[in-house]
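Apart from one protein chain that is not included, each protein chain of the complex appears where it belongs.
Chain lettering (A, B and C) follows the sequence in which the chains are written, and residue indices restart at 1 in each chain.
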């Protein structure tokens, strides 16, 4: 007793204000769980949706507030970095999360009773009861919370935890598609097993780096790189396996295999969330790992990432050419875009260049996020008897059946292709120019060649929609729900605005990137 | 003596000489733009414009005469045509004895042919268009001879090419006509390449392309340059004047209506080459080699044309052959330098008269014989169409050089000049004269004498006055023209300011030894012709004839040669190029695309759908990463 | 008064208005489009009259910061070269609109008519912008963005092979454009001036190696656009499949962006590299001239034939650009304009024929001259302009290019001369096959040009003849600009072998 009392334990100092966005989201998530527990089924949705949206918007507001307040430091005993990039990424994630939730708010997408066997009696009953899993909302909130924490984590442990907090709900959400449930469940399982597998690598890397540095704090690791000697094998091993974990999350080759399957199988709103939010979060984490923790090791990892980037771009572009499923094609295109983003990651140098590259990446992520969410939103609207009309052939002649929708989708495709006057162009320009400034011109040339290839399959979809005649009994265009319509218009607007007048956002990204990451 | 200096001029009739070109051009424009509306009066407008132009020419001529001999080279600035970096072309007209004599010939003979055409084309629904083209031709031809710089000449040069194209192909519904027209244009284009090249070299040498800025300076340029210029220009001249090797188009050109053959392919356009050579004399005189080539081309052509003329049964083709040959004479003379220029131009003008009269005569005959051109279906026409017979006869006598008629003076002048210059050339020219005597007599007798070999249902009759009067006027020219120009060296003295002159003028004598020899040779040819085609009966279908005959009939295999050398290889080249473009270049591109697609298709298979294989890829990926890291780290 | 912004704004607004026209009312849409395009034409003329050839380089200049982060400006302004090309564009647009009055509303294709016309207007705005841009980045933006409307015009309203042709066109150009993007980025970071303003980038890149690479980046993009042999194979497909009007704008104006870019950017930004690569470029050009002509002779489809003739003509233009003499430069620029008119007329007339007979195979025609003399006549004039007959404006430009090239590179110029003969072959042979000879059964009932079509062709013919005899107005505008360009390339001006001083002596004798 006394001995125990003798030991003075000073309580950890937590800057709750700086963590408020995350806390709000997590709090709302827990509240959601309680709602599930204690309110009657018919009420749940009408409670969950407001909670989710309000909390997300609230979190966004708080983020903005933090930004205005000029917060730039490592909170919670330096384990959570609330710095410029983190705030920008938070803002981006929260915005896209709100948008995605508007998509998710559409029962038709989600299974009535996940436990029910497809085609079985009790599934029919569940459907007839019109029930829906309102658990998806807290799950989404948890995932978003994870996404917020992942890029802000300033030590590897937090990063690991965040990784799991982000991933686990997504594993579940992937399995909740209402139609084509076999695919959905398969996607969930694949995502889960591979995710767990890769996170094991991440953890092992963490362990080794801990062994090397004696700490999992990113700054400490960075410092130790200079001081510790003779442990290279430990260091390299650890760094490499750690890299596996993050590269898996962003879906860089050769760790991209999960992306097409999961994107195709998951419910489209969830795909949208993953393609936008997860990617952004993962990139934030990736940057922290490589720039902060392994910053002084760049001579070693830059060549490695060069290879990875080239491989990723090529694999994404080449494989996408022959895809026949729209979601699968978008998955490959997202792989290609990951590759484009990586060209800026390797473009490190002096602080100025880093800031340039960072702001480029941030802008790209935001632009791409909006475009991709919008694209998936359109995908949800093109349906036929068996749900969404995934197969490209079904999209033939869409331009004649509903010009507006096809036009908007074309806009997104052009943005992906990086045509000027769309957001994608400036994104591409930002990262490529950063890469050139960082001396990665060769990489950029690979980048443009692959984006020329990539352009081919975007263009192919346009050809299908506009130049080929509609198939008889083609897909019907679902009358978009308020949410979906809002999402599409919002994303389209963002794509155009960022494409014509990107300066404000560029400034924002720039000021966010100026301070780089806190150490 | 050097040519007189070129001086600016303004005001007076000379100042208004641009009307010569403008009027016919205007006529053409009106006739083409108003379309069918002007069908009724169109031809009259055409004639009026041509005559007006002639009047202006005459007035200019007299004003020019009025000036002192040494100030007869006047430039009339029109406007700043082509201001560019270093090339700055001011469009202007050069009025000097040379250009004005051409202008007179063109407008004079041109007007007569216009008038003649009223009758000849009376029944053609597109007569208006015909006159529009004729006017266009006159305008272009005048620009050619009047321009004061090579670019202007070039524009007129291709302008007459266009007019000739349009007129040869006037009866477009006849495929043969269309083909002939195209052939004429393309062959001419080959010549034009030469002309253009010549202009380029002139420009790069002198920094300008106006006559005033270049010709007087010719002496400052190296002989090599001058030779290059001259040969390039000669190529152009060959194209336009149907000289070997670019002669092949002229015979086909007879597909056009006969007045066209008379105006363009006998009297005026085909002489443009001679004009070019004489005009550019300063260059040629600086390049003896080039001059030699000119004379050789001339002789070869005059023989070739004559030989072709001997074998043709188509009256127009025969005349075309003779045209070639006569222009050969002119070329030969033009190649002799100042000594030859005058006589060349004199022969050119005389030839303009008698050849035009004969072509129109031939037209009149065809008119009478329902457009029959085969002389083997003629015969004995002398009695039924007197005027045509007489006028044609005079022209015939003139061309074979019957004493005291035009050809006698001008052609002998050429032969003598050639003799003095080079014996071989001279004797070949004499030989040519002999052949001329033969084939022209053949033509004349086959057409107007001997047994009547008409198709049944043909009732020849004399042509209307509107057609015969021009014949009469032209024949007057062909009788006296030569004497007028040659006696007292009139042409020589008149041209001197324009083309310069050797120190002593050639002595003109009515009877010279060479003249007599020539006469004898011609007589032999004529008599032989009379024996074969005048007295003896002419078979109605051409006998197979000897190898030589076929050789001549086939235009000395000129076309066969072109076909073998250019057409066939060209066709092959085209096919190959098209194939290469589709399969080669485009194939490469599409192949690349296909390759990428194929790779993609095969690579997809790697995505087996088995989660464990994905895990494997992650595992190996991790291994690779670790490996790479160690490799890089230990570098 | 912000002339250029207005010139771009009017068509954009017009396009929106046309797009807003209620569905059934195609006629109104067409009339609106025509009106707008005419307004633009009028405005352009008004601007052109205020243009001072002797004045400063960029006139009517406007410079606003657009994206400071990238040093990008919305900067427009015209010199003589840009002015005439803009004029070309705005002259062609109303003609094209009137010509393609019925192109979009074919009964078989259920395609929106008004979209077609609003696309034309959007394209017009971009064409003006690309020539007016004085900021390299802005130029690039237009350069790429232009592809999209043209892509849709070909793809949605073209012939049987339209989607293949459209995709080919887009990918070719996009590929070139992306290479150019790399060069643009590199140029920016190497110049290190934090600006894309063209005037400030002249002569900044000194390092020869860098110049060469950047030059290639720009050049390939332009060579694909122009198109220069061997990057040309997209053009015949695109031009043959596009509706006649679109083909005119594509070959007449869009492709000029390539040659314009060479003259403006490749030469002025990378003079040393340009000189280094000149032999190569001239060789390619000469090959293109002869090759294009020969392949054209072998075509059986009239639109493809015309496309190949254009490839030959673009050879002349690039040759003139890279000859780097005042004459050749002026000639090349003038060539861009004249070629627009001449090929425009040819494509439109071909379009009329195809519209009547429903076939673009030369062999399906014959003796048209007899039934439709005006059509045949204008076709002949257009054809003659394509073989650059003296008296038509195309001759002036071709002559200038050839003589200007001859000043520095005699042999290529001589080889190029053969293009004259080949041109005569392909044009006259096509005319012979289609217009002369006995009238084919299928065209017995072929109607002659109607009033609308006459109104379409008349101005083109007038321009061809007018500038053929009096090119001075254009040349006076072009010459100073070309001189300006050549001074920043600093090439030694041409001097004749026999100096003019000798004239006194020669004349004195």
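Everything below uses one rule, namely that a residue touches a chain if its C-beta (ideal position, glycine included) is under 8 Å from a C-beta of that chain, and two chains touch if they have at least 3 such contacts.
Quick note on the criterion: contacts and distances are computed from a predicted model.
S.K.: The chain that is not shown, which UniProt protein name from "NADH-quinone oxidoreductase subunit K", "Peptide/nickel transport system permease protein", "Amino acid/amide ABC transporter membrane protein 1, HAAT family" or "Sarcosine oxidase subunit beta" does it carry?
M.R.: "NADH-quinone oxidoreductase subunit K"
S.K.: Since one chain is left out of the picture, which of the remaining chains does it touch in the full complex?
M.R.: In the entire complex, chains touched by the missing one are A, B.
S.K.: Which of A:133, A:181 or A:249 sits in contact with the chain that's absent?
M.R.: In the full complex, the listed residue that touches the missing chain is A:181.
S.K.: Have a look at B:488, B:545 or B:609 and name the one touching the chain we're not showing.
M.R.: Looking across B:488, B:545 or B:609, the contact with the absent chain belongs to B:609.
S.K.: Which listed residue (A:47, A:189 or A:445) would be found touching the missing chain in the intact complex?
M.R.: A:189
S.K.: Identify the residues of chain A touching the omitted chain, counting contacts across the whole complex.
M.R.: 114-115, 117-118, 157, 160-161, 164, 168, 171-172, 175, 181-183, 185-190, 192-193, 196-197, 200, 203-204, 206-208, 210-211, 214-216, 260-261, 264-265
S.K.: Could you please point out the chain B residues that touch the chain left off the display?
M.R.: Residue positions of chain B that touch the missing chain: 604-605, 607-612, 615-616, 619.
Heads up, the rule we're going with is that only the chains that are shown with their structure count from here on.
S.K.: Which chain, with its centre taken as the mean C-alpha position, is closest to the global C-alpha centre?
M.R.: Measuring from the global C-alpha mean, the nearest chain centre belongs to C.
S.K.: Return the distance between the CA-based centres of chain A and chain B, expressed in whole Å.
M.R.: Spacing between the chain centres: roughly 79 Å.
S.K.: As a quick test, compute the distance in whole Å between the mean CA positions of chain A and chain C.
M.R.: Distance between chain centres, rounded to whole Å: 45 Å.
S.K.: If you average the CA atoms of chain B and of chain C, how far apart do the two points sit, in angstrom?
M.R.: That pair's centroid distance is 36 Å.
S.K.: Across the complex, what residues on chain A touch chain C?
M.R.: These residues of chain A touch chain C: 359, 400, 403, 414, 417, 419-421, 425-426, 429-430, 432-433, 436-437, 441, 444-445, 448-449, 451-452, 455-456, 459-460, 462-463, 466-468, 502-503, 506-507, 510.
S.K.: Which chain B residues qualify as touching chain A in the complex?
M.R.: 593, 596-597, 599-601, 603-604, 607, 609, 611, 613-615, 617-618, 620-622, 624-626, 628-630, 632-634
S.K.: If we count contacts the way the header does, which residues on chain C are in touch with chain A in the complex?
M.R.: Within the complex, chain C contacts chain A at residues 66-70, 110, 112, 140-142, 144-145, 147-148, 152, 155-156, 162-163, 166-167, 170-171, 174-175, 178-179, 181-182, 185-186, 188-189.
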